[in-house]
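A single protein chain has been omitted; all remaining protein chains appear in their positions.
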Amino acid sequence: MQTGPFNKILVANRGEIAVRIIRAARDLGIPTVAVYSDVDRMALHVRYADEAVHIGGPRPAESYLRMHKLIDVARRTGADAIHPGYGFLAENAEFAGEVMAAGLVWIGPSPSAIATMGDKQAARTAVRRHNVPLIPGTEAGMPDEDLLQAARRIGFPVLIKAVAGGGGKGMRPVRREEDFAEALATARREAESAFGNGDVYVEKLLEGARHIEFQILADAHGNTIHLGERECSIQRRHQKLVEEAPSVFVDADLREKMGAMAIAAAESVGYVNAGTIECMVDRDKNFYFLEMNTRLQVEHPVTELVTGVDLAKEQIRIARGRRMGPQENLLEPKGWAIECRINAEDPYANFMPSTGQISTMILPNGPGVRVDSGVFSGSEITPYYDSLIAKLITWGETRSEAMLRMRRALSEYRIMGLKHNIPFHINLLNSISFIAGQFDTSFVEQRFNMHTYEQAPTSDELETVAIAATMYAHHKRRLASQVVAPAKRDASNWKWMGRFERMHR
Amino acid sequence: MQTGPFNKILVANRGEIAVRIIRAARDLGIPTVAVYSDVDRMALHVRYADEAVHIGGPRPAESYLRMHKLIDVARRTGADAIHPGYGFLAENAEFAGEVMAAGLVWIGPSPSAIATMGDKQAARTAVRRHNVPLIPGTEAGMPDEDLLQAARRIGFPVLIKAVAGGGGKGMRPVRREEDFAEALATARREAESAFGNGDVYVEKLLEGARHIEFQILADAHGNTIHLGERECSIQRRHQKLVEEAPSVFVDADLREKMGAMAIAAAESVGYVNAGTIECMVDRDKNFYFLEMNTRLQVEHPVTELVTGVDLAKEQIRIARGRRMGPQENLLEPKGWAIECRINAEDPYANFMPSTGQISTMILPNGPGVRVDSGVFSGSEITPYYDSLIAKLITWGETRSEAMLRMRRALSEYRIMGLKHNIPFHINLLNSISFIAGQFDTSFVEQRFNMHTYEQAPTSDELETVAIAATMYAHHKRRLASQVVAPAKRDASNWKWMGRFERMHR
Amino acid sequence: MKYTAIINNERFEIEIDHDGEVWVNGEARDVDFLNLGGSLFSLITENKSFEAVIDDEDNRIDVMMGGRLYETQVLDARAMLLAQRRGSLPSGSGDIHAPMPGLIVEVKALPGQAVTQGDTLVILESMKMQNELKSPVDGVVASVPVAAGQAVEKNALLIEISAPAEEDQ
Partner (left out) sequence: MKYTAIINNERFEIEIDHDGEVWVNGEARDVDFLNLGGSLFSLITENKSFEAVIDDEDNRIDVMMGGRLYETQVLDARAMLLAQRRGSLPSGSGDIHAPMPGLIVEVKALPGQAVTQGDTLVILESMKMQNELKSPVDGVVASVPVAAGQAVEKNALLIEISAPAEEDQ
């Protein structure tokens, strides 16, 4: 069933998005069933759900991707609906079909909408009929030689993209004809390894363009609306790092035009439920349909904060066959929201993923701060899943208030035990270009780095660091010498140990 | 100076409110100076402020109440404004005067407004001239015999209240004339010990009345507005435990009338800055002025969430001599907000305060949840200060959504290492009377308790508890026996130890 | 191993065998019980997921689950047999200890005095509040090692209460 009444939801996911869905269901009074792999027994989604069922080994193929196992768990626990979250099986039309064939409600769009939008070429064909503007590009299934010909015709720079792609995998920009062959081979190899499908196509690469997406909601009663845009140009290797709603680049006029386009794109596949139309917008405010994500996005909270709409709850309402809560397109967002993705990756070492146990976590809180996370002090970040630790989202009446709150929240946030990208975000939030809203999708890779700062450290700052480093070295040396031979002097004289430490001895 | 420009704020407080003010200042780009006693060296307010100065021993009189020390610290650090928070010196007219005499800006109302509103009788005299309705009661300074006479004239039940009182100290309800003498003696003794002033007065006790307060804001440009009401009837021993905005009991008409009264009360003392008019409202919607709190309230966040106004920031703006942001009285709150005060006190042992180190803390988060707190995993709750650990605040489009989110957030919140009142709040949020909005100030003490539940546990629930307790006992016994002699069998066969534990051995 | 768990006067016969299989009143139960650190436990039984804070004191195991506190007793076969012979289940101590450091404001009990459960026996000031400490049991005051005006540390013994004579039979 695509829509209809249900009483219990199986959440076929893990991490922060599983927790997010469980919270939405709980806020609606609907019980939930969590599933978990061997390494997720202690995870918050297992503990927050009403029921929890072990489904296999740590590798996704052994657990979170096991379609029949998931449907079987739903049957055994009496869950009559499945929410797929994002990633894993969320955009798998076959799974959506099997869920519905099993008589369960699929909390998402129809398998045909997923399949059409999941195939880049089919998507282009579908939306073109509804007059949605497209980036010049080729068909799928072309051999290497024809692709090169097409690239020449379109004109460099071009982008090679995997037909089955997503998240930047199997995607390669090519600026010069002589680099085309090698990039093509790499893209095919990556696509083959990531999606089991090495088919790629070629598209015009828009330089200086922004990545702006529109949130749409559609219910089974024929209503389709948009809830405004999200600015997602802050990316690295096509992975979004920071998202905002609204976009500094979008005025009321552009919002209306792009919103109408987004609704047309959704209607072109008879879309029902929440979805996102991703677009590129060039410097002259020409916009082009990129793709539609047929699920809840990672960055959905920024839209929630400027609309007051709980998107996860609306997904459930719509799947129950009810009318969605909001009835109107978003004309004027309420304030401004920014999201920073806090990832377990080292911004000083080429954003290398980091694994390990979170030994200490101090969350920022207070006015205008929201954290969506599935971890806690003691959580293990394993190599089996993505590196998202948490989403830090701030709201303000203005962009400037939202940014100041984000800077404050980032400075309060402490995560110890592994490397994370909070320093990247602090650095970004101090960047004049970012503050001024002057950036495009190439900003992070081409104009931003962690080793040069727009403002060099002052000599006061360097002195403070020198003191800290020396105190650390001195303390460590003293500890080392105590192991060898007890210190002759009473350590309580050491002023730098702090009054507190002395007091508690 | 009462208003004027400044560049650095000394926060003369500790705990969550010091953190709250530091956050507001940081969101405005103003640096802050924290002060701390011996036991607060590791506290978040010390770590989040730009500067921090040690001011003395753990007892408030040795540190947070040292007026001249605080002014001296402001001078030494170049802080040109002082924010007192709530409690400690926040409503001390002498301190406000000294701060201003030292040429610093006092982020609060004038000393004369503080003094007038701080003296219950002077307050009654002031507001009466502005036609603010008052509860029938006596003057201050009357001897015991005259008070008894007056109580007879007013008619029992009556309330004995300390002139210098606040927070329920030195306050006693008396329902029968024969209990009057003893209650009077106790009230005087408590008032003497708490405030160094045993003077009390007698007031009519309104039965079945609600405690509803109005938030007002006034700037130095002659504007005074109200930001609507807060429902604060959920109290125990006159200590608020749960607050809401708006109140189920207040309709647009009553809001307009009470709002006008609140503005009149503030104007009666030429009030400038944020303040709160506390009222009793009887079953027939008659309302009576109780007192004015001349500071930011603990429960200010619920108003922030339904108005979008950041009250701590407005306080700073007003003190800088600027026009306040909001210009209009609140006609229609946006949604609903509820605050639960999370205290270190044991609801199963007569709400006895609990001290100790927080060993584990897992914060609730996600949509609609805000936490204002000054503690972290590892924080020590000491006997020197109040027992507030955190304020948990949820927002929803409707009261029901806010309540469901609060239930969810309470169920996620884990604080280990000391006793806390989260079970009280969970129990309250399950109470049909509370859900229906049917309660008055006597609800918690007279009609609510932690040992009988409106819904008895089911036998499934009891069985689950039995399994948990038995597993615990069995595990403990096994550990004990292993100390004496190594177990004969391989423990890895124990299914109940969990797959996770096995996997990680 | 066989246990009897008693909660709200209801009894559950629970057996845990050598393979870790669990039976409740003779019915098999799928049980996954895991310590999450400190007193925090996760229990998944028959797919239902619960989190509980569990502590024990004297002969009582306190289970806090779903915002409710359950005072339970878990007896093994030998303890159960002893209790049946005695005709009563073992009960907790009646002593009053200081739940936090503070100042004794008043002591309302004298040695030898009979007290009833719920009687206020000591007033302790701490965290700016006066706290009434009540008798947890019916009994007789055995000793009062503190006096008004005295500062006490956390867990200091304030009043010792012994069981009344008739319970000793």
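Order of writing sets the labels: A, B and C. Residues in every chain begin at 1.
Quick note on the criterion: contacts are C-beta pairs under 8 Å (C-beta built on N, C-alpha and C of every residue); 3 or more make two chains touch, one makes a residue touch a chain.
This structure is a prediction, so every number in the text was calculated from the model and none was measured.
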In the full assembly, spell out which visible chains the left-out chain is touching. A, B
Which of A:101, A:252, A:331 or A:349 sits in contact with the chain that's absent? A:349
Which residue of B:11, B:25, B:49 or B:371 touches the chain not shown here: B:49
From B:19, B:33 or B:191, residue that would touch the chain that is not displayed: B:33
Tell me where the left-out chain touches chain A, residue by residue. 190, 194, 346, 348-350, 352-356, 359-360, 383-387, 410-411, 414, 416-417, 422-423, 425-427, 430, 450, 453, 457, 459, 461-477, 489, 493-501
On chain B, the omitted chain is touched by residues 33-34, 41-42, 46-47, 49-53, 76-77, 378
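Heads up, the rule we're going with is that only the chains that are shown with their structure count from here on.
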So the chain most remote from chain C by C-alpha centre is A
With chain centres defined as C-alpha means, what is the inter-centre distance between chain A and chain B in Å? 37
For chain B and chain C, let me know how many angstrom lie between their CA-based centres, rounded off. 32
Averaging over Cα atoms per chain, report the distance between chain A and chain C in Å. 48
Could you list which residues of chain A touch at least two other chains? 41-42
Among all residues of chain C, those touching at least two other chains are 32, 34, 37, 48, 51
